[in-house]
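A protein chain is absent from this complex, but the other protein chains hold their places.
Coming up: chain A.
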């Protein structure tokens, strides 16, 4: 349970961090809170020659309300997000997802950027990011670019980030009007990664018809997924007329490669997933229509 030896680097700017990552290549990795990376190192699921610690990098922490969006520095801890009033009012889905991450001791260290870049398909933040069409800000020695959340997650622990790229911030659209948000998941113990979960954002117009909808799924594929068909099926319909169970069933119908392991078979995961989607849909709609 001891990590293999590595060299330690502590850059003080993001530019310095990415030039180190570029120079050190595939054997180097950035570390922020380390709440996923250190266990992988301890179990030697990952063996790295170099760790580039981001703790002194300036400008990568903080929460800022911008025009139509909320920007969060990648190095912002989950604990800081959990207690931030701006997050709670501007992006309630993110606020509600946060207490589901690990335990409070983990959230004191874990960061939003780390959670997204680690890309565990059963993690909460990636599912929220895809549901809300977040934009991920990425820096490399070649410059900055923005990657839509929908294009960021490539596979198990695999993202659009190149070896010399660093996730520096995340910009999340703020929904206005009559909106509701809910995230639900089923895990065997509090704080465990979920067997299945869903993050639902819904907006209704003056007539109570669904005008906008984002459904993110977690634990149901090799990446966080967007239930595109289920979203399309409800758009334009009066929210009150939609049967929640149908939303759940539609969301599960198109899934391919649902994980199957000792915790749950693929069929069981889909069963749980359908129920969880239905429940979160119901809660989100209730909030939107009460608004």
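By definition in this document, contacts are C-beta pairs under 8 Å (C-beta built on N, C-alpha and C of every residue); 3 or more make two chains touch, one makes a residue touch a chain; residues count from 1.
We take it that contacts and distances are computed from a predicted model.
Between the names "Amino acid ABC transporter", "Cytochrome c oxidase subunit 2", "Response regulator transcription factor" or "2Fe-2S iron-sulfur cluster binding domain-containing protein", the one given in UniProt for the chain missing from this structure view is "2Fe-2S iron-sulfur cluster binding domain-containing protein". From the set A:17, A:63, A:79 or A:288, the residue in touch with the chain omitted from the display is A:79, counting the whole complex. Listed residues A:6, A:157 or A:268: the one in touch with the omitted chain is A:6.
Residue-level contact of chain A with the missing chain is found at 1-8, 10, 31, 34-35, 38-39, 41-43, 51, 53, 55, 79, 99, 102-106, 108-109, 189-191.
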